[in-house]
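I am attaching a structure below and will ask some questions about it afterwards.
Shown here: the complex without one of its protein chains, the others still in place.
And then chain A:
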Amino acid sequence: MKPAASLLAFTTLSGLGLGLLVFLSLGLPPVSGWGAFAFFAISFLLAGGGLSISALHLGRPERALKAFREWRTSWLSREAWASVTALGLTGLYALPLLFDGPRLWPIGILAAAACIATVMCTGSIYAALRAVPRWHHWSTPAMFVAYAVTGGALLAGQVTMAMALLAATGIAQFLAWRTGDARVARRFGTRNTATGLHGHVRLFERPHTGENYVTEEMVFVVARKHATKLRSIALVLAFALPLVLLALPFSHLLGVAAVLSHAAGVVVARWLFFAEAEHVVGLYYGR
């Protein structure tokens, strides 16, 4: 699938922002006053900014509000509802804290749950697509949540928890790639099932000499050559390097470096998430 810049920015930024909001809503760290202002401003910029960038992916962004309608069947619609709920609840929770007011625990817990639900909805949009066997699995939303919570812990300065999550999510990502490869080998149809023809089927001629919407969106093959190298780069940047930086004696500079390295690694991993995902329509195009 085509790794559109707007989708990369959206999933990476909103994941980090919502992850940070999970921790802030649970009082980790227990910020208030100006500290609360800074933390919540960063998280709202990331989450809200990411979500608004997602509208850029639309052909008709002026109609974006219609996406709230079909929550009964569509994960994209559920994501819209969950994100508004999450931002609303965290806003409600943050407001008294800005003025050194009371910490509304029940709202905080609900807000954290809504943030996680939003990330789950994002992952489920992809997991619901049977035509992309690499995505069509419960591990897809699980990994989205794991990434968000790990990034959130890092941003919230929860060093011990961040180290544990970095290690766990790194290992989980490695396993998810391995099982994803196996799933593609097992579940991907063949040119025989795609055409119903028997014998050795080879594409003799494409229907058109140039590209079209389908080949550009869904028959993206650039990543496959360097997949192994890029996976290693993603694991090092997103998990290994931040772990080392956090293990060193604490300084704010190292903390910032760990966050930046993690964010860069997440972008690489997310790029691979899209670029490596093979759509079964490729069978009709000889790929």
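Everything below uses one rule, namely that a residue touches a chain if its C-beta (ideal position, glycine included) is under 8 Å from a C-beta of that chain, and two chains touch if they have at least 3 such contacts; residues count from 1.
Here, contacts and distances are computed from a predicted model.
Missing from the rendering is one chain, named in UniProt as "Fe-S-cluster-containing dehydrogenase component" (options: "Multiple sugar transport system substrate-binding protein", "Fe-S-cluster-containing dehydrogenase component", "M67 family metallopeptidase" or "SufE family protein").
Residue in contact with the omitted chain (choice from A:116, A:218 or A:263): A:218.
Note that of A:132, A:162 or A:259, the residue touching the chain absent from this view is A:132. Within the full complex, the residue among A:13, A:53 or A:80 touching the omitted chain is A:80. One chain is missing from the display, and on chain A it is touched by residues 1, 57-61, 63-64, 66-70, 72-77, 80, 125, 128-132, 187, 189, 191, 193-208, 210-214, 216-218, 279-281, 284-285.
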